[in-house]
Every structure is written in C-alpha cells, then in structure tokens.
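Every protein chain of the complex appears in place save one, which is left out.
For clarity, chains are labelled A and B in written order, and residue numbers in each chain start from 1.
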Amino acid sequence: MKAWKFLAGLLLAVPLAVLAQAFPSKPVQLMVAYPAGGSTDIAARIVAAIAEKDLGQSIVVVNKGGAGGQVGWTEMSRAKPDGYYLGFINLPALNTVILDPDRKAAFNADAFVPVINQVLDPGIIWVKGDSPYKNLKDLLDAAKKNPNKISAATTGILSDDHLAILMMEEAAPGALFRIVHFEGGAPVMTAVLGGHIECAFDNVGSVFRRVKTGELRALAVMDTQRSPFMPDVPTMPELGYRTVISSSTRGIAVPKGTPQPVIKRLEQSLKKAMDDPEHLKKMEEAGLQLRIMVGEEYAKYYRELHAKAAKYTEWARSRPHK
Amino acid sequence: MEGLQYLATGFASALTPANLAFALAGCVLGTLIGVLPGLGPAAGTAILIPLTFTLDATGGIIMLAAIYYGAMYGGTITSVLINVPGEAASVVTCLDGYQMARQGRAGTALGIAAIGSFVGGMFAALALVVVAPPLARFALSFGPPEFFALMFLGLCLVTGLAGQSLAAALLMTVLGLLLALIGIDPVRGAPRFTFGIPELYDGLGFVPVVMGLFGVAEILLVVEAPFRRMVETKLKGLWPSAEEWKRSGGAIGRGTAVGFVLGLIPGVGAVIPTFMAYILEKRLSRHPEKFGTGAIEGVAAPESANNAYANAAMIPLLVLGVPSSPTIAILMGAFIVNGLTPGPFLFKERPDLVWAVIASFFIGNVILLVLNLPLVGLWARLLKVPYQYLCAGTLLFCIVGAYSLKGTLFDVGVMLVFGIIGYLLRKLGFPLAPAVLALILGPLMEKSLRTSLEMSGGDFAIFATRPISAVLLACAALILAVSALRLAALKSIRGGAS
Partner (left out) sequence: MKRGWQAAVAVLLVVFAFFAFESLRLSLRDALGPGPGFFPFWLSVAGGVLAVVLLVQLHRESESEPLNFDRAGLRGVAMVLAGLIVATALLEVLGFRIAMLLLLVYLLVALGVRNWIAIGLVAVAGSFGVFHVFSGLLKVQLP
C-alpha cells in the first residue's frame, strides 16, 4: 500500500513540479475590475511592471470595468485556472457584490483564491477644516442630539464607507446619521467642501494630503494602528470604539482550482515586486498604505471580512432610509 | 495682476525645449486618441499615465494635459468626416459637420472647429489666470439640488433639437430617458431593466450607443443606396468664406461662454455644454431650419464650447483640487502619483510647477491650431477614398472603438443593435439628437434629485429654498410654458415631417 501511495504521489508530483518549473511560458493577464486610471489600476500597473522582471514573462494589465467590479469578477470566476489569469480583488466591494441578493452575482466567495494583498486603505471620518466638530465626540454628540439630521457622505451604496457608518451607529447607540450616497470620492469632496454635507466617511488615501494642509480635519482612523500618513489622528479603538474597523483593501487572487505550485510561483514574484523600493516609493507618494499579506494570513482575512460584511450588508438593506 | 507676473515665469519654464516637446508630443498623441473612437480622453489619458512616470513632474503633467485637450479636438475629425464621434463630446458636431462634409465642405468644417476650439481654449485659459479663485468658489456652490435644477433646465431645452416634428422629438426624448434608466438604481442599488446581465448594471454605454446611432447607421444608409454618396460633390475651399466668418463669429463667442460657465460646475461633463451651445445657437438663429443640413454655426458653437469647457474644467482642479469630470480625475491622479495634490496649497508649495502648467495651456492651444490647420486639407482629402473602403474602414474603426472602451464584446453588441435602430429611425426621419441628450441628462438628473432628497430627508422644499436652484427652476418653468404655447399653436402634431 505504501508503495502505491508513493507511486501515486510521485505521478502527481512530477507533472506539478514540471508545471511549476515551466510556468510561466506565456504572458500573464492581470485583470483590474475598474476602468483604466483609477487608483487600483495605477497600483496594478506599477506592480505589474516590476513583477514581470522576476516572473520572466510580461504581465498585461487588462481593465474589465463595470458594475462596481462585478463585470470583471464574473469573468475572473469563469477564467481557466491555469495561473495565466490573475485579478485584483477589492474588499469589501467584492463581498458586498456577492452578498447583495439584488446583484444576482454569478459567483460566490469561494470562487477566488487570494494570493497576495497589496494595499489596505483604512477608513476615516473627516469634516471640513472650519467645521464646528473638533473631534469625534463633538460629531457623535450632535448626531445623538439631532438624530437623522447630521448628513454623512459615502462614496457609494454598500461601499466600505457605507458599512463604516453602520458600524459607527452600532458602536455609539443613539447616534444616527442622515446617510447621503455619492458616486466616488470626487463628488463627496465637492459636496463637503461646498458646505452641502457635514461629514464624510472615506479612506485615508483620498484625503491625507488635504488633512496635512488643514483644508480638512480628520476625526478618527478606523484601524487598529495609527496611519503613518497622519500620525496625529487617533484610531477608533483609542477612542473606545473597538468594533469600528473598516478599510478598503486590494490584493491579487486567482480563480479557484489554480495549482498550488503555480500560486506559490506567482506569490514569490509578486511579493518581491511589492517589497521593491520603487513600489514602496510610488505607493507612499500616492498615500496608499501597504499591508502585504500572503497565503493563509490573507485567506483568513478574506474569510473573516466576508462574515463581517455579511452582517452589515444585511443591516444596510433593512435600515430605514430616513 | 499678480497672476500675470507668475505667468511670465511660467512661460519661461514651459517654453524650454524639453517642455515644449512634451506639449507637442501630447497634442499629437491626444489628437490620435481623439480620432480613435472609443478611446476617449479619459481612457487615453489613463493609459498614457505610466509613460509620464519617467518624466519629471512638470513635463509629465504638461504632456498629459496636452493629451487631454488634444483628444477633445481630435474627436471632431471623425465626426465631420465619417459621422463617428471620436469621443462623446463630439456627437453634436456630427449633426452639421458631417452634412458639411457631404457637401464637400469638410475642410471648412474642420477649419472652423480648429479656430473655434482655439478661441474657446484661449479664453478659458486667460480666465484661469485672471479670475480663477472667485470662479472656483462658484463651482462649490453647486450642491446636488442646484445640479438637479441645472439638469432639469437642460432637459427643458431639448425641444430645441426638434426638427420639423415636435412630437417626434418629445417621443425620442422619453425613449432616451428610459434607456438611460437601465442599470443599477442610484439610491437603493436595485438593478432595473438589466435582465440579470452584469454588463448592463452600469447602464448602456454612451459611446457605443452614439457610435451605433450615428456611425454604423450612416454606413447602413450608404450601403443601402450607394448613389447617396458619403460625399456628394467635389471638395470645396478649406478656408471659410467671408459670409461664413460672419456667421461663425457670434457662434464662437456664445459657444465659448456656454462651455466656460458649464466647465466650472463639477459633474456636468463634456457632452452637455456642446449640446447647450448648439441649442442656443439654433434658437438665436434667423434660419433655425438650416441646422442639421450643414450650418457652419452648428459646428462652430459646440466646438468652441467643447474646448472652453475642457480648459475651464481645469479651474476647479487647480484652484480647489476638485476634479469635475472623469478625465480631470485621471489628470488629478497624475498629479498625485507625482507626489502633488492640486488645490490652494499647490500654488504656494510649487508655484513654478502650477504656473508652468497653466502657461502650457496657452502653448498647447497654439500648437493645436498650428498643427491642425495644415492637416485639415489632408484629412478632408481622405474623403476622396472610394466609398467601399471608407465604409469598411469606418466599421472596423467602430468595432475597435467599442471593444477598447472596457474590453468587452458586450459594447460591440450594443453598438450593432443601436446601429440597426438608428438606421430605421433615420430612414423614417425621427430626430436622434434629443434621445442622445436625454441619455446623458437622465442619470445625472435622477441621481441628483434623489441625492437632494437624501439630504433633505425627503423634503422637496430643498429645491425652492436654495437661491441658485430656485432661479434655475424658474427659468425652466418659463421655457416649459413657452414650449407648451408653441405646441398648442401647431396644427398637425407631425408638423409636416418628411
């Protein structure tokens, strides 16, 4: 029996090893589920340009934008799992697409195997620089005193920012915001700077420079550690709201069924590229916080986040709109 | 006039051989991107961002900005020559520009477009130098309620696009608005009319739809009746006649004004100003019936508006750091990857860079004019190619364009479907322009209405209590009343359409 097992193992292992050695023998596609020019796209192009040197084959960034990522992820879930098709997964955007029954997504969370995470952009609450709300307590007190009166902008329905508002309301009982959804960060900026909206739930990367210049005031960062880009701004746990942890992360995944040695090979090249000084420099200039996670660490993060997103997605759908 | 002093130093920096070369390269690349349908300014700029990583910040941004306004002009060329808008903002130019080309006046149309663009661009750039800060504050006063009022006003003007039949124009408007609603609903996130197809969640792509309605439909009409040549007569002179100059002068001025004001308001986008300039021109004209048959004002006004818009949209970006359109957002991305955040502080931190970029707008507008006027004759001569080749080439163009938008075959399919619809509607003489304008206005209007109501907690008074929106809505009511009177005065609802 032992000999059999050994032989079977050998038979399986040899082709896999050969496969891994021969991989990659042709250019690799890296799908971005957003149109060219967004921050996911730019970061993807930077990583691709560096990683292809180590991989020995070119990495072609392919934009399949549409429906908040759903078009690209649908295609990715159907791609041949041979390691030549990688894609960026943006969390929790991917999770809410899967979790929102209205979306009728053609894939579930198991359709993707996370390979390596690149960016973790923490959530942040900010107000205009001359706002009367000097800190988080001021804002929450106002939202408790006048429930449903203080307007709060999100960058989209069921975006990480939308979920973050719900987390905040849950952690600070009695505080209720008047949630106003915009499409993306630019209209949020315009509306708050113009004084039409009182506060915004957003991400560090989109606002950190303006916080530095004083145009905006950051009230709290929704992460367990302070952001290197704004070390003076307290985190939510420091302020006593341990559960308000929200971020938008971007990492690379492959379709389910991709052989393990191939994944390892990709992980190796991608990790090397992400540790590259050029990559680090470009990301810092863009205000994007790196959090490189590979293997089981990233897989665990993905699973836990999915469960968390499920709770708040359900809630977002049932919360009365007033 | 402190600005003018800074501007002088800016010119000194922008006129160095290297920066001049970047501006020139940007204009050429931009024109190419504009000519290729599908690849609009937004996608084109995005794709070329990595190219600028290797340049220094000033040179890179000068080049990207040049690509942006080069693309805005390049779209005109295909609109005039083959009725395919190279980018969305050139749709209106198809209406009269292509008719001019069929009469052998492609050169004149392209010439006046180049000159109008130059005037519009220069004016906006000058305004950026002289009065930018108060203008930028004006931009911020437009919240969702004001924006809704503006879009509603735009919709009321749609009857200005009617041909002989007002009813047909209204019917097409409703159709356009309905088609615009396809996709994910902006407040609840519920998909509407999508048949479960994820590609439809973002709605019908504007560019594939107009490429189908105009480009593909035109080819089908030509194929059906080859004697209905794409170009009916010999090419005529390239330079506008004295009479045409006279007619264009006012159009260029008004187009510039419309494009400039709308360029300041974030979110309006590049298409609406061109439509508004066209409608205004038609309303003011003593010969509105000539519009759609090759009226030079119908090219001059929207083209001036287009470029005035493109340059004016830089004002909110540079002064406030607020990107007012997707393309501008990508340009902003280019600033950011270079470690710069556009906004009031950039003027203090890196005045050298900001003013060099501003100076480059002037230089870029001159380059575009110098580059394009001599090329006009060359482009126009392209129409001498036998129609079979022109047809096959145009169709290839459309397929590449539709595909390269998002990299999906779905858009190619949308384009073909709308090609067939456009062919049938044009055969019958239904006006397509109202449907196209409605397609743009629809989502903006619904989104801003419902965002406004989110802001007010469902109270409609928000539109009446805010001064700008109240004034705009009052104007809209006035236009509606006048239109209703006109409608009542019409005897036949079909109004003797052909």
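Here, contacts are C-beta pairs under 8 Å (C-beta built on N, C-alpha and C of every residue); 3 or more make two chains touch, one makes a residue touch a chain.
Predicted model, so just to flag it, every value in this text is computed and none were measured.
Contact with the chain not shown here comes from a single listed residue; of B:15, B:126, B:181 or B:370, that residue is B:181.
Of the listed positions B:126, B:171 or B:257, the one in contact with the omitted chain in the full complex is B:171.
Those residues of subunit B that touch the chain absent from the view are 33, 39, 44, 47-48, 50, 167-168, 170-171, 174-175, 177-178, 181, 185, 187-188, 190, 192-193, 216, 219-220, 223-226, 386-389, 391-393, 395-396, 399-400, 403-404, 407, 409, 412-413, 416, 419-420, 423-425, 427-430, 446, 449-450, 453-454, 457-458, 460, 492-494, 498.
Just so we're on the same page, only the chains that are shown with their structure count from here on.
Spacing of subunit A relative to subunit B, judged by their CA centroids, is 33 angstrom. Contact residues of subunit A toward subunit B in the complex are 35-39, 41-42, 45, 49, 62-68, 70-71, 74, 100, 102-106, 148, 151, 157-158, 178-184, 186-187, 189-191, 193-197, 209-210, 213, 215, 282, 285-287, 321-322. Looking at the complex, you find that subunit B touches subunit A at residues 42-43, 45-47, 49-50, 139-144, 184, 186-191, 196, 198-199, 201-202, 266-267, 320-324, 326, 329-330, 333, 336-339, 341, 343-345, 406-408, 447, 451, 454-455, 457-458.
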